[in-house]
Each structure stands twice: as structure tokens, then as C-alpha cells.
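For this depiction, one protein chain was excluded, whereas all remaining protein chains were kept in their positions.
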Amino acid sequence: MPKDHGIGASSKRREDVRFLSGRGRYTDDMNLARQAYAVFLRAQVAHAKINKIDTTDAAAMPGVIRVFTAQDFSGVGGLPCGWQVTDRHGNAMLEPKHPILAEGKIRYVGEALAMIVAETEAQARDAAEAIVMDVEDLPAVVDMKAAAAGGTLVHDDIGSNLCYDWGFVEDNKAAVDEAFARADHVTTLELVNNRLAPNPMEPRVAIGDYDFSTDQHTLYTTSQNPHVIRLLMGAFVLGIPEHKLRVVAPDVGGGFGSKIFHYAEEAAVTFAAKELRRPVKWTSTRSEAFITDAHGRDHVTKIELALDKDGHFQAIRTETFANMGAYLSTFAPSVPTWLHGTLMAGNYKTPLIYVNVKAVFTNTVPVDAYRGAGRPEATFQLERVIDKAAREMGMDPVELRRKNFVQPDEFPYQTPVAVVYDTGNYQATMDKLLDIADVAGFEARRAESAEAGKLRGLGLNCYIEACGIAPSNLVGQLGARAGLYESATVRVNATGGIVVMTGSHSHGQGHETTFAQVIADMIGIAENQVEIVHGDTANTPMGMGTYGSRSLAVGGSAMVRAANKVINKAKKIAAHLLEASEADIELKDGAFSVAGTDKSVDWGSVCLAAYVPHNYPLEDLEPGLEETAFYDPSNFTYPAGAYACEVEVDPETGKVTICAFAAADDFGNVVNPMIVEGQVHGGLAQGIGQALLEGVSYDENGQLLSGSYMDYAMPRADDVPSYVVDHSCQTPCTHNPLGVKGCGEAGAIGSPPAVVNAVIDALHRGGITHVTHIDMPLTPGRVWSAIQG
Amino acid sequence: MYAFDFVKPSSIDGAAEALQEEEAMALGGGQTLIPSMKQRLAAPSVLVSLGGIAEMRGVCIADDGAVCIGGATPHAVVAAEAAASYPALAALAGGIGDPAVRNRGTIGGSLANNDPSACYPAAALGSGATIVTNTRKIAADDYFEGMFTTALEPGEIITEVRFPVPQAANYQKFLQPASRFALTGVFVAKYADGVRVAVTGASEGGVFRWSEAEAALSADFSPAAVEGLTVSPEGMIGDLHGTPAYRANLVKVLTKRAVAAAG
Partner (left out) sequence: MTKVSMTVNGRSMSGDIEGRTLLVDFLRQGLGLTGTHVGCDTSQCGACVVHVDGKAVKSCTVFAADVAGAEVTTIEGMGNPDGSLGVIQQAFQDHHGLQCGFCTPGMVMSAAALLAENPKPTEAEIRHYLEGNICRCTGYHNIVKAIMAASGQDVSAVAAE
């Protein structure tokens, strides 16, 4: 019987009522009194020297209040990078300045050159066209390998396009090379992890406001982490102390990583609001989003897998070129390194691993974390090379994986790439997958497809991810310039209702519902007695943000810790009211009772006593019932699973149709199964999108070819199947109080290799055996060309 | 978007007069024009909506049996009202864009724009339709003059399109996955005096007739008749979504499928 309340119940989402009735409050829905509008003049060439930006005519246009250029920002800092990678030789990465508006040079199409503030958006747009640019075009640096080799520099002052050359684990390199030298079999695969545009459906918006009378700045922005923006923008860019800067991220229409980062527009409108003493609003168009929101992925990799004659993995060696784009976005350096290299062990016992990553500057939009961030890149190359090895060695791909799994009795498992998996059961998720995907019935379905002239294939793979990021002391050693804890305040009101203020932010994940379920369960009260507040630095405690599938594992744990403090204090109050010893007080179903007696007092009465302390141990206990806690996890969490995809390929057109997709995940404990399944569905669609449809493409001049939905193919309802998902294999996380692991990224991490493995399988079963790999997205044209040979 | 004056005349004459203004442009359903205007790629001084002209809307059957569609008729109306009289045309109209686009976009707007990947040009050319304007009648064979180029004079309005109804016909559209325009689309129509095959989405010259296939199919209306033919990639569109060779392949595959489906 499924639960209907609290942890484990599929409670319906309370936030849905406002979204479904058109009463959501997204940033663009807000308009402040006396608001002016900002429009950014953006670079139309990828690389050029700026001789002069003449704003004279623009400034005289109707409605124009002021035109800002880089000179206006000479007194403020550049956009900071939050992670410093140390290279193979012990040197710090190269870190160019990232100005608010372009200084001296244009470095990518879309870079902001000037900000026009006018009475209306149309007036600002008209004025932008009147700005006269005097620039000298430079050759664009687009190809990563060419960029790394030298030649034209994106940043002249740092002397190289190579941001870092990272080796992991550098000390293992010789042993890895030796293992390859003595291996019975080596499988090599060169592949591209395609560049993606995150595309949350809500484009970014920022409104800056300034109150002269209090010197108080406010930024309303579409962010996944308002506190992080306050810290970065306040401390590093504009020099505003936290108590004079409020950042509000109201309802946010999806993020997927792209709304983690601190963007130039946020600082620009906040700065302008103070200069002009008026609120300044900027709303991105979708076309603008394609050339300003940080892109994701964009790795070119060579992976080698060494095996013994029985198929046991001996070593893995990789070389990856990772695109940073023109500047370092907030967390960009961490993605191809610590979020990628540490996952190269996958679900397997490979004793020796060496990962080399060369991060490169190019004249393209900055690249940073996108759903999965580094872990999809690791999973894709690993699960593709294993499939290729199985085919080369004539082994069953499932059996080859099973043979190399970390076995259930081997946890905690120390990988050769720094991380320790606390728990897992990869055999169980594989068993579950084979069942829910009806692998046994595949041959019959294949025969049916063949009748219709279609090639059917089955692709399977595993994945593991490191989520719930992360222990601050560990990430600090790895180069993070911030902590990665979370905090929460649990405020109990006099009549027993509870408000939880969390530093985590919800932009689709449903925290308002699930966090309330946890609190209701802990205390034994109705979920509607609990309200969740998030998104405003003025009324929530410090939070490091929602990304890396960390909200429940880290933010939820902070909330549990704060709630436990509340409960402990409430027990003291109850003990006083019941004239019993605190040690004998039990909390169950919303009432405190004395163990072994029928004496009890309900939750509401205890809360009332805390705020109306007429009968209260004031000499021992403060009145009131409100606690704050911070939580810093001792390890990452490690969700894992096994995915299966069935496709049909039309050999005449190359079109791939996804017939079925099954996912067996181990997320540890699950608070709201309905929401967890929804998260998996969404991740699967993004992974299928990456595999079949999506790809950011630049020409050799650095012009974006996929700059709108006319050319960037977003998955539609008829591109994806109904999914079969299961999360019944549960090995609870051993180190957080809820035993949860995180589920937000799994679908996007695990699904691309399943799709590609399925297409290659379909071709081979159809007798087209010369195709061993096709780069994503597997568009009909690419598949057809591969078939042609 | 640049500023402009908006007018919505209720008669063809009124619209023609309004279009005499300097830099005036006609607005059909606007499903292509409005996005272009947002990008500031079009800058009319006066925008003349054709949506208020009752005589330009609707589907009827002429005395000679041709299906006549008013120039301002939305795709969704064609999909519904031509379903009985010309099913292949109705199916084509019902596959343009998406439901909301089909409720606004019009046949006249589509043909006047002549996007090289649009569906309607394939139907008009493949059916040997007549494009009727406020000043003359233009045979489809004389109307399409290359990508985004037609025989229309400035200010000329498509008031009606007349489609002779074939014995059998079918349209095969292979979707460009992002825009949902035709990556390639082939319209095959079998008339008493021969078969017409019109191809959209493939050629840099816009919609065209594949004459070798027409000859082969006029002799033998079966997929096998096309089997031996080859399509040259020369002059085909090459972009993110497909090479010229790929589009050439699609032309042949889709033609065979259209013939098979037309029966």
C-alpha cells in the first residue's frame, strides 16, 4: 500500500496550483515603479579588436537615459571564476579577466559591448542600432585542437589558449601505460560529446533596483542560487556588502545548470540602477539566450580500455579536449576535471585509470555545467567503449559489465580516481532493468520490425554519478573557492504551524512539497502545517544553490538537522509540561508522551507554551521555537543504475525512432516517488535530445549556426516514448540523515550511451557491420551517411 | 520590432490600395513574417492585414471540379474543408507547422513567401495549380522563381489558389527536426494527362519538378518505376540538417513512398 502522507508518499505538488492558474510569479512578470529597460548591443563577429564604440548618436535617441560601455565599469571587478584547477605540473590554470562589457577585444558572437537604458525596450533597441562600432576583425579560434596548438590567441595577455593541461591521477600515469603494454586486448574509441544549449523554457531576466535612502541594492534574477549570486556579485564585482544587497530569485522557469552562473547582465543592471536611481530591467530573448547562456558539454575524447583475455578491465586511459569558450564561466574549470575524471571508474573495478584533460579557450560562448556536468561525458565514453570492447571480443555486453561490477559486498569501495562509493548494488539494478525492459522479448520485436523494413536494436548501459556535492574540505582541496554546505531555519509558530526557510532553491524540482513532507513526517503533523520559503536572500539562510542533485541530500539534511534541534527543545518543554524526565519523552504522530504512561501533550500545546511561556522553565530554556542548522556532507552521494533503449532505424533515411526506454535507478530512499519519476523522465528526454537531436554548431568564423529553435532541435512530445522507470532497488546513502542520493541528473547522464549503443546494435544486427561509432546527435543524415560508409 | 502602422481593410480593393503606400507589406497569418519582424529583418511602414477580407477565406469547388482556396484561408481550415475533395492537399495542410500555427498561417502567405522548405509550394507545383491574384492568374509552373522569389509584383495579393484534383496523390514530408519545416518533401499527383512530382526543401533553387520521375511514373505509376533513377546532389541544399547527397537520397526515397501511399 503506497503511503498517502509524509516521506514515501506521492503527495501532489502544492506549487502547481499557482502555475496551473497563471499565478506564478516569474521575474519577467514583475515590473517596478519608474522602471527603465536595458538592451545589450552584442557582438556580431567572433573575434575582433575594438578601436572605438561611438555612442553619441545612440545617446541622443528618443527615450534613451544612458548608454554604458566598458569604461563605465572600469571601477568594478570582472566576473569571478569559482574554481581553480591545478595542472599536471602543479601550476594554476590560466585565468583571463572576464569583463562585464567587452574591453579592447570582442571574443565571441553575443558578447555584450554596450548597455542601452531607455524608457521602453523598443527605444533601447532602436538606440542599440545607432551605436557605431569601429572594429578590426581577427581570425576566429573555433577548433579546440587547433586552438591548443597555438596560433591566434583568444586572450593575448595570458599567452596561450590552453587554460590547463590536467592529469588525473598523474602519479598513476606510468602504471597505466604499463598496464596497456601488457593487456591482452585494447579497445580504442574517439568520440565527441556534443555541445548543447541548456534551454530552460524561461529565458533569463534581471531587474536591478536601488533605494537611495537606505543604500540598499536589490537584484531580481532568474537564478538557481540567489545567495551565490549575492556573494559573487557583491564581493567580487560591485563591492557591495551582503547586508546592502538582496538577491531574489522568485519562480524560476527551469535552470538545468545554466542559471547557476553569475552573468554580466545581473551586475550591469544592478550597477545601472544605482547610477540612474531607477529600477532597470533586462529580459533575454530566446535568440539572445543561445548566444549568452553558458553552453554545456563540448568534449572531444579519445578513450582506451585495456582488458585481459577474460574481459576483466585492466586500465583506462583518456585524452579529452574540453571547450571553455571565450571566458571562464563561474564553475567551468571544474566540469571536465573533478566532475568528470572522478567518475571514470563508473560502476566497475578498474584498478588503474589516467585521465588527461586539456581545457581550451575558443571564440565561442562560455561553456559550463549543464544537467549532469562532466558525469554524462564520463559515462558516455566509458559505456560506449565497453560496448565496443564487447563487440570486438565477442562477449555479451551485459555479461562483460557484470563481470567488472563493484560487487554488493565490496562497499565502501575506494576507486582509483579519488572518490569512495559508500553503497550500491549494480547487479540488482541490472537484474531489474532486464526485467522491466523485457529484454527477453526483444528478438520477437526485432523480427516484427524487420518485417516492416526497419532495423531494430537494443542498447544497454550503466551509470554512476557523484551527487549531493559536496564535502567542503574535499572540494576545497580540489580547487573550489567556496564551501558546499547548505543551511535551513525551522521556525515553529505559536500555534504549531511551521515555516522552513531553506537556502536551496526550487525551479521545478518541487521542494515546496517534498521538504514539507519530510518535516510533516518527522513531527507527525499534516503537510499543510508546513510552509517552505526559498529564493530570497532577505529571508532565507545562506545556501550554495540547487545543482548537482544536491537539494534534498544536502539542503534537506540541513533542514532535518534544524528540525531535530527544534524537536529536542520541544521535548524539553514537553517534559516540563508533563512533569517528566526529558529522557522519557517520545514524539509520535504529533504528540509528546511519557514512555510507558498514557500522559501526553500535543504538538500545538508545546508550541504554544514556547511562545506563551506562563508555565515554562524560563531559568533553563529560552522561549520560542526556532532553530537554524548548517550541514556539510562527509562524502558525495552515488546514485547509480542501468538503462535500456530500443530503437528502430529506417535504413533508407537514417531516421532513428525510439521505441522504448527503460530506466532502473538506485536513488537510495525516496521522499516523493511521483516527483522522482518526473525528474527521471525529464532527464531522459534531455539525454535522448543530446543523442538524437541537439547540437550547438559554429562555423569556422565563429558564427553560431544553431542560433534559434529553427535550427536547434529541442525534443518534442513525439520525439520521445513513454518511459518505463523503476527506483525499487534502494541502497540508502550511508552518510546523510535521510539516506537519499539525488535524482535530478541521472536521466541525462545515463541515457545518451543507451541510445547510441542501440543504434550501433541495430546496424550490426542488420548486417551493417562497418559502423562502430556515430557522433551525437545521431541525426538522420549522419546515420544515413554512416550506413553508406 | 520597428514601429509601423497597422491597417485591416475589409475588401481586396481596399487592401490593394493600402499596399500602394511606400514600404507597405501584406500580412497573411504572420507566422513567418512576424518572427522576421522581431529580428528586425523586415521593416514595413504600413502592415496591411488580409485577415479581415471575408471573400478571401474558405474552400469551395469550382464548376470544373478544381478545389479553390481563398488566399487568406488558414491551414487548419484547408485541412478540414478540403479533406473530402482533395485528401492529399488537406493532409499536407494539416501537417504544416503545429496546430496553433495552422490556425493562423494562410495559403496565400505561404505561397507569397515561397520558403524553400515550405510545404504548400510542393502542393501548388505538384498539382499544376493556378495562383489567382487581384490582377491576374498565374500558372504554378510560371509562379515559383527560386528561393523566396515569385512572379508576384509588389503589392499584388494572392486572392485564391485553384487546385485541379488528381486521380491519386500523396505528400511525403521528412521533418527538419528543429523547425518542423520539410527537410525534404515530395508531392506526387497522378492526373489523366500524366504524373507531376514536386520537391520542396531540397534544392537551392526552391521548389522544383523532378521531370525524370514524372516521365517514369507517367508510364508506370509504381515505386519500382523510380528505382532506377538517380538524383544528382548538385544544387541541393547542404546545411546542419543534411548534406546535398542526403537530400538527393531523400528525394528518391520519398517519391517512392509517395507513389506507394497514393496507390
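Some observations on this one:
The first chain written gets the first letter, and so on, giving A and B; residue counts start at 1 in each chain.
As a working rule, a contact is a pair of C-beta atoms (placed from the backbone, for glycine too) under 8 Å apart; a residue touches a chain by one contact, two chains touch by 3 or more.
Being a predicted model, the structure only gives us computed values, none of them experimental.
Here one chain is not drawn; of A:T188, A:T285, A:T495 or A:S581, the residue touching it is A:T285.
Annotation: of B:D13, B:E55 or B:D98, B:D98 touches the absent chain (contact as defined above).
Although one chain is not drawn, its touching partners on subunit A can still be listed: residues 12-13, 15-26, 28-29, 31, 122, 199-203, 251-254, 256, 285-287, 436, 507-510, 674-675, 677-678, 680-686, 708-710, 714-718, 720-725, 747. Touch with the hidden chain on the side of subunit B covers residues 1-6, 8, 27, 30-31, 34-35, 37-39, 47, 49, 51, 76, 97-101, 103-104, 179-180.
Assume only the chains that are shown with their structure count from here on.
In the complex of the two chains, the subunit B residues touching subunit A come out as 1-3, 38-40, 174, 177-179, 183, 239-243, 245-246, 249-250, 253. The part of subunit A that touches subunit B in the complex is made up of residues 122, 125-126, 129, 285, 287, 652-655, 693, 695, 697, 705-706, 709-714, 719, 779-781, 784-785.
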